[in-house]
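One structure follows; several queries about it will come next.
A single protein chain has been removed from this complex, and every other one stays in its place.
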Amino acid sequence: MLTLDGISKIYRVGTFGGTDLRAVQEVSFGVATGEVVSLIGESGSGKTTIGRMILRLTPATHGTITFDGVDVARLPRKDYYRRVQGVFQDPFSSYNPIFKADHVFGMIRSVYFTAMPEDEWTRRVEGSLQAVGLDPGQVLHKYPHQLSGGQLQRLLIARALLLDIRLLVADEIISMLDASTRIDVLNLLGDLKARGLGILFITHDLSLGYYASQRTVILSHGRIVEMGATEKVYRNPLHPYTRMLIASVPHLHEKWSQVEAELSGLEPPLAGRCVYHAMHGEASNRTGADGIPAGLVEAEEDHFVACFRPYLEGAC
Amino acid sequence: MSVHVEAPRGTPGAHGPGPEAVARPGEPVAPGPAAVRQRREVLYFAMRDRRIILGAAVVLFFVLMSIIGPLLDPTDPQAFVGPTGQAPNADFWFGTTTFGQDVFAQFVFGLQATFLVGLLGGGLAAIVGITIGFVAGYRGGVVDEVLSMITNVVLVIPTLAVLVVIAAFLSARGVIIEAAFVGLTSWPWAARAVRAQTFSLRSREFVDLARLSGLSSWRIIFREIAPNMGSYLFMTFILLFGGAILIAATLDFIGLGPTDGISLGLMMNNAVLWSALQLGLWWWFIPPGLGITAIVGALYVMNVGLDEIFNPKLRDM
Partner (left out) sequence: MSLQVTDLRVYYRTLAGDVKALDGVTFAIADGEIMGLAGESGCGKSTLGKSLTHFDSRMRYIGGEALLDGAPLPVMDSAAMDEFRFKAVSIIPQYAMSAMNPTRKIGRMTADLLRSRGVNAAAMRPEIERRLELVGLERSVLDRYPIELSGGMKQRMVMVISTLLDPSLLIADEITSALDVSTQKAVAETLVGFRDRKLVRSMMVITHDMSILSQIADTITVMYAGKLAEKAPTDRIIGEPSHPYTRLLISSLPEVGVRYADRRLSGIPGSPPPLLDPPVGCRFRMRCPLASAACEQEPPFVQVGQDHSVACWNAE
């Protein structure tokens, strides 16, 4: 459904724009219909930039994004936003504080449903709210500061559902919520996926990614280092960066030392061996500006990994 | 990187105010009940706020005075009609100047001119400055650089020198010309202020959400961003209004004002020029001084009240 092909985002910074800041480099992956893909990265990895490029809030410098085979840059925005919507991290910043919370519905109505009669619109809104588990009586006609973070995020999802979207870009949507409400919103995403919605779940939290997604993309400094079926990436991490991430996640029931012991027992042992080069070889490799080869190899079915540079000394 | 903390509930944010949602254009149906209810709510709170009522009352008082006053006392403000330097009495309610002019007549006619210049000049400066500020702040990039350059150039132009040159080419000048000039030269600081606010609001996620809803840039600026700055914009206008009055007074004083006119500012300048203070002719400068202060002060007080109206969060406290 959604495909990114060789997407890069390069900012010109410095005096007179002399230096290049490569926020995203040669990223290619896809989201199929009814699939949750988690995009995992730490700060500065470029994950939010990718989300914004997919939502056309910022243009890509290189590469193409296609939706159902059509280059999105060529689609009229209004039509595109009928299919693809986004929800962001800070619920309190996503709402214009001077308007009531349902103003976000009003905006959609004024662009897409201008001719719809009032009662049909009300039915549609209530249907959307119920689909996200909100009681219309409790959330309509209230100001954003009168609602909780969880309710606000769900309201934003309801807004997106008003439009019959096929893809939702969820950028860190639960990181600012309390633990007890996080899981409810996460379960909501699972329910929506079961109904056929594709979701790009952007997060830094590996446990959330594992819980919610079928496929995982691991991002570091703007490039994909590992990607594939979630089970495979987590159970058998190949890239040293992925292993480092997984080793750092604090678990409730396992100490860090135990996790590290498990990881070091994994195959293939990392000592001095870059899987990428073992399978790919040096020849005809497209390299990025930093000398690191672009592209991924398929280490096993539905499990791809990039070159281990610069995370492993002398591996290549 | 995400920050894992939630602000304690009930903390007021530093969000700006704005008017209620207006009916959406292009909609064949009448404004929905939500919009009407919101408008009524603003009016409800507005009627009950003492500051707004007081401020509005003062301004209204002076406006009425400027309309009714000349009807009550149609004397030519410039004519020498009475004994010089007389204190307020039954014939001359505000006394006379050192030349025997009717101070009350000067005051009420002056009020008219003052309001006119303030409104036109301040209004023009507000429109130009605010629009440029919005566009520069919202678009950023090259557009912003060009507009900022223009703003800075106009800011540093020595307006007086330019005016002298212009005045040399115009045989007769009216209040309109004066207002136009004031308006076209005093907008830069408003543009800078609005630009800065727009920048900060533009990076908020609700603007992204508005873009994702398919709204056009102009609509986002005027329906989402501007209302958030409603009080700020009104304050900008107030300051431009007051500034216009004062600039006009200076122009009047050096003879570059309307070729035939009187204003509160000019009254004050004349009073100072002719040593009214030393001579004890308080009735010459106190009325115009109080007038300007009262009008601008009342507008300010209104603005403080309006801030609470426009910002629902402050209301809850």
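List of remarks:
As written, the chains take the letters A and B, and residue 1 is the first residue of each chain.
Quick note on the criterion: a residue touches a chain if its C-beta (ideal position, glycine included) is under 8 Å from a C-beta of that chain, and two chains touch if they have at least 3 such contacts.
Keep in mind it's a predicted model, so treat the numbers as computed, not measured.
Across A:Ile65, A:Leu208, A:Val275 or A:Leu312, the single residue that touches the chain missing here is A:Leu208. Set against the missing chain, the residues A:Tyr11, A:Tyr143 or A:Tyr234 yield one that touches it, A:Tyr234. Contact with the chain that does not appear here is found for just one residue of A:Asp5, A:Glu42, A:Glu126 or A:Asp302, A:Glu42.
Checked against the full complex, the one of A:Asp20, A:Asp79, A:Glu118 or A:Asp178 touching the unshown chain is A:Asp178. Touch with the hidden chain on the side of subunit A covers residues 42-43, 148, 178-184, 186-187, 190, 204-208, 210-212, 230, 234, 244-253, 255-256.
The rule we apply is simple: only the chains that are shown with their structure count from here on.
Between the Cα centres of subunit A and subunit B there is a gap of 48 Å.
Of all residues in subunit A, those touching subunit B in their complex are 42-44, 55, 57, 77-78, 81, 85-86, 88-90, 92-100, 102-104, 106-112, 114-115, 117-118, 141, 143, 145-146, 148-149, 156, 172, 175-178, 204. Subunit B contributes residues 1-7, 9, 13, 15-18, 21, 24, 26-29, 32, 34, 37-38, 204-206, 208-215, 224, 227-228, 230, 310-313, 316 to its touches with subunit A in the complex.
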